[in-house]
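Yeah, one chain of the complex is gone here, protein chain that is, but the others are all in their spots.
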Amino acid sequence: MLEHIEAALQRPNFIAFVVLFLWGFFIMVAHPNLVKKLIGMYLLQTSVIFLLVTISAKAEAAAPILQGSDAVQSERHQIDPADYANPLPHVLTLTAIVVQVATLGVSLALVTAIYRQYGSLDEDQLLKRIE
Amino acid sequence: MIHAHDSTIVRTMSRLLIPLIQLFALYVLFFGQYGPGGGFAGGVMLGASLILGTLVFGPEAAPCLLAKKLIHGDGIGLMIFAGVGGLCLIGGGEFLNYSNLEIPWVDTDSRRRYLGILVTQIGVAVDIAVTALLIVFSLSLTNNSEESHA
Amino acid sequence: MTLFFEILLLVLLIMTAAGAILVKDLISSVLILGSYSFLLALVWAWLGAVDVAFVEAVVGAGLATVFFLLTLFGTAPKDTRIRRPAPPLIALLGLPLLGLLLLYSAEDFPKFGNPESRASVHVSPEYLKNSLKETDTPNVVTAVLMDYRAFDTLIETGVIFTAGIACVLLLRRNRE
Partner (left out) sequence: MSYQLPVILFLIPFLTAVCMPMVGRKNRHCCRPMALAAVFAMCVMAVVNLWSVLVHGETRYAFGGWPVSTSLPSPPTGIEWVNDPLASVMLVAISFVASVCLIYGGPVLPQSLGRRVVLYYTLILLLISGLTGIVFAGDIFNVFVFLEVAALSAYALVGVSGGRALMAAFRYLILGTLGASFYLLGVVFFYAATGTLNMADLAQQMVDNPELMTSKAVIAGSTFMFIGLGIKMALFPLHGWLPGAYARAPDAISPILAALMTKVALYAWVRIMFWVLGARAEIGQVHLLTLLGALGAPAAVVGALLALSQQDVKRMFAYGGISHVGLILIGVSQGNQTGFAGGMFYMVNDAVTQAGLFFIAGAAIYQHGARTVEEWASLRGGSPWMTGALIILAMSMIGIPPTGGFFGKWYIMLGAIEAGNYLAVGAVVIATLLTMAYFQRLFVSIFRASQASSSWARVEMHISLRISVGVTSAAIIVLGLCSDPIIKYFRDIAASVGL
């Protein structure tokens, strides 16, 4: 059991991801207020993206922009991938952040329409008013 | 719900800020290939400057009217992106393969790809700016201010 | 890697996430969420993801907070629930279990920040090595986003377009 904890402690990013993921998941499912549910959804999606980017991190790695001397260096084929952060997760994260905001926009539109129809943001009152 | 903001400090500050934001957005958009930023960040900042304009100067002021005009062009950004991608299909290349776009005075493949990336960034920026405006305007629509966009 | 400041950042991140929910007033919880997004942008910048930090700050903190606030101005900005409802039992039992399962699978993950991790050895060196030669764009992330994986970005713009159309469809009433 000990080596599990020790392995987990070597990865602080994974612990932070698990805490955020469970927190977002719990709030998204269990909180009665619709807007708080959406905040939980936002946290859940951000935690998945957080894990995705921390995988791409390399110790002492610069941002993946080949400027000036690196540009010249890359002409002569000596780019050493170890000293640049891994660009692929950044691309996936960019896409996922924009998907997250798009889903947020649609869900807030639904919340506004529900409020306009039923006048409350609390799930239990809404269910009562629907019957 | 959007009515003109009354305090003069906010109005003068935003009158100074809005052109600055737009200038910086264009910088971020066009220099997205040399430094951080790009289509997504530039587009949202363009949208944000117009949103700031409508929130501060009210629905009758210039930024809001411009925004209302822009809203109807919600497919243009995507048409630019898919259009450039589709142009690569001519002459048998794969979809979105910028290297066989026939640009007259450009010969090397990498330069064609560079220009392809630039144009698609503009498409993405236009699309995300218009959608940000679209969502803000429809979210801020209340029962009384009836105006329909279809 | 001097981890002390970074651990502080992560702890602050988790605290703002908790704060965003526990605060009763909806508008202040949204603003705390905005600060959470800015903190997250800081974390991205520290991890070397400059493009992502930029977009997270502009889109995540800026746009999301504007959407939230506009909704709250149109609806009830108060969380009407006086006494917080007791969390259901299965949540109290199930979630720690799920957490342990996740932590159990932490072993096979690459250690934080080691350059030989599987993810940074297989495909991404190709992007770093020949993206400048093939696309003339120094910013590798933009090259990958707009050219190597351009189809993802096209569908991504399609998602944004769908979100805009969906919001108008749901909220605009016709004036017939």
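Should a chain be cited, it is by its letter among A, B and C, assigned in written order, with residues numbered from 1 in that chain.
Simple rule for what comes next: a residue touches a chain if its C-beta (ideal position, glycine included) is under 8 Å from a C-beta of that chain, and two chains touch if they have at least 3 such contacts.
Small disclaimer: the values here were computed from a predicted structure and weren't measured.
The chain not shown here is in contact, across the full complex, with A, B, C. For the chain left out of this panel, the touching residue among A:19, A:44, A:66 or A:85 is A:44. Even with one chain removed from view, subunit B keeps its contact list with that chain: residues 72-76, 78-79, 82, 86, 89, 93-100, 148, 150. Listed here are the subunit A residues that touch the chain not shown: 21, 25, 28-29, 34, 37, 41, 44-45, 48, 51-52, 55, 88-89, 92, 95-96, 99, 102-103, 106-107, 109-111, 113-114, 117, 126-127, 130.
For subunit C, the list of residues touching the undisplayed chain reads 101-102, 104-105, 107-110, 117-124, 126-127, 147-152, 155-156, 158-159, 161-163, 165-166, 168-170, 172-176.
The rule we apply is simple: only the chains that are shown with their structure count from here on.
Annotation: 3 Å between the Cα-based centres of subunit A and subunit C. In terms of their C-alpha centroids, the spacing between subunit A and subunit B amounts to 24 Å.
Multi-chain contact residues, meaning those touching two or more other chains, occur in subunit C at positions 50-51, 55, 59, 63, 67, 70-71, 74, 133, 138-139, 141, 145, 153, 160, 163-164, 167, 170-171. Multi-chain contact residues of subunit B (touching two or more other chains): 34-36, 40, 128, 131, 135, 138-139.
Those residues of subunit B whose C-beta lies close enough to touch subunit C in the complex are 1, 28, 32-41, 44-45, 47-48, 51, 74-75, 77-78, 81-82, 85, 95-96, 98, 109-111, 113-114, 116-117, 120-121, 123-124, 127-128, 130-132, 134-136, 138-142, 146-150. Every residue of subunit C that touches subunit A in the complex is listed here, in rising order: 1, 3, 6-7, 10, 13-14, 17-18, 20-21, 26, 29-30, 33, 36-37, 40, 43-44, 47-52, 55-56, 59-60, 63-64, 67-68, 70-72, 74-76, 79-81, 85, 87-88, 91, 95-96, 98-99, 102-104, 106-107, 109-115, 117, 119-120, 123-125, 127-129, 131-133, 138-141, 144-145, 149, 152-153, 156, 159-160, 162-164, 166-167, 170-171. By the touch criterion stated above, subunit A contacts subunit C in their complex at residues 3-4, 7-8, 10-27, 29-33, 35-36, 38-40, 42-43, 46, 50, 53-67, 70-71, 74-75, 77, 79, 81-82, 84-91, 93-95, 97-106, 108-113, 115-116, 120-122, 125.
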